[in-house]
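Can you read through this structure? Questions will come right after.
A protein chain is absent from this complex, but the other protein chains hold their places.
After this line comes subunit A, so read on.
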Amino acid sequence: MTGPRYPLLMAALSTLVAALFLASLLTGPAGIGPGESLAALFRGGDDLLALVMRELRLPRAILGLLVGAALGMAGAVLQGFLRNPLAEPGLIGTSASAALGAVLAIQTGLSAAFPLGLPLAALAGAALSVLLVLMLAGPRGGTLALILAGIAISALAGAATSLVLNLSPNPFAINEIVFWIMGSLADRSMLHVWIAAPFMGLGFVLIWPMRRALNALTLGEDAAASSGVHLGRLRLMLVAGIAALIGGATAVAGTVGFVGLVVPHVLRRAVGASPARLVPAAALGGAAVVLAADIAVRLIAPGRDLKLGVLTALVGAPFFLHLILKTRREGL
């Protein structure tokens, strides 16, 4: 059934991502013509339009692409690994814990002294929470235990984030809670690209060789072990990979929920339910969703910094409910 469909799907997704990347570059409050904008992007010199394109729109588009790819990929991997359709970095508390790590790094001054401290702390938070969820929900990740553990960890990390921001001497720090809960790509710079991209790249490198093992895992752990999958190693690599992806993404963009839930689901049937094929497809799909959402927030409420998570939750939450109903019907 897969035959030529999979390459076709990947080609279509890549084209979509490229088109949305271009559209993201051309979307902004300034309203400059597309030709002029792109010319300014490649033009040297210090004029203001070139500055806008290179220092504002380009990093925003790159981060939309990277953050979306990281979220989609992490969702696909988590669902494949836990064999649970409800696993998602936002829902099981990984993103909230990464946000707590990032906030701690910022408020203690670690990130100011050492720029990589920000994504490192976010990574540490994400890794801790994934390990905690695995411990609480067990390696098989029963749905109820998984969701309950996720809710508890999310609530705890969210409360700790609010506490840290409440204690800050800065009167504006409190507003930041919304950013860490809802995520945004407004006014990011190339610096944010440089500090986050290596981590998301690392996550990709760790996860990529593991995707065949995920296929073997669909037959159950015993079957996977007998076909030569080293489960302990697989678990370690996936936890590290997911932590790097979510840590890097959350450190610069806050928590963008539901992307990792919806995208793998939409694409699962198209890739023939193979986790190995789903991982790259979900990365492209996630990039498309976040780029589209980031274009939409700029079109719906220009200049108001509408949060990305608002849009992804509006689409994702009903989808989540639908999944719960479906899971219940299937008696899981």
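Methods note: a contact is a pair of C-beta atoms (placed from the backbone, for glycine too) under 8 Å apart; a residue touches a chain by one contact, two chains touch by 3 or more; residues count from 1.
Criterion: contacts and distances are computed from a predicted model.
Chemist: Tell me the UniProt name of the left-out chain, picking from "Fe-S metabolism protein SufE", "Integral membrane protein", "Iron complex transport system substrate-binding protein" or "Nitrate reductase-like protein NarX".
Modeler: Listed in its UniProt record, the absent chain's protein name reads "Iron complex transport system substrate-binding protein".
Chemist: For the full complex, which residue in A:Leu51, A:Leu144, A:Leu236 or A:Leu325 touches the chain that was left out?
Modeler: Result: among the candidates, A:Leu51 touches the missing chain.
Chemist: In the whole complex, not just what's shown, which of A:Arg5, A:Arg212, A:His230 or A:Arg304 touches the removed chain?
Modeler: Checking each option in A:Arg5, A:Arg212, A:His230 or A:Arg304, the one touching the absent chain turns out to be A:Arg304.
Chemist: Specify the residue from the set A:Gly28, A:Gly158 or A:Gly241 that touches the hidden chain.
Modeler: Selected residue, touching the omitted chain: A:Gly28.
Chemist: Considering the complete complex, identify which of A:Ser14, A:Thr143 or A:Ser189 is in touch with the unshown chain.
Modeler: Spelled out, the listed residue whose C-beta touches the missing chain is A:Ser189.
Chemist: Where does subunit A touch the missing chain, residue by residue?
Modeler: 28-30, 32, 46, 48-49, 51-52, 55-57, 106-107, 109, 112, 168-173, 175-176, 179, 187, 189-191, 302-305
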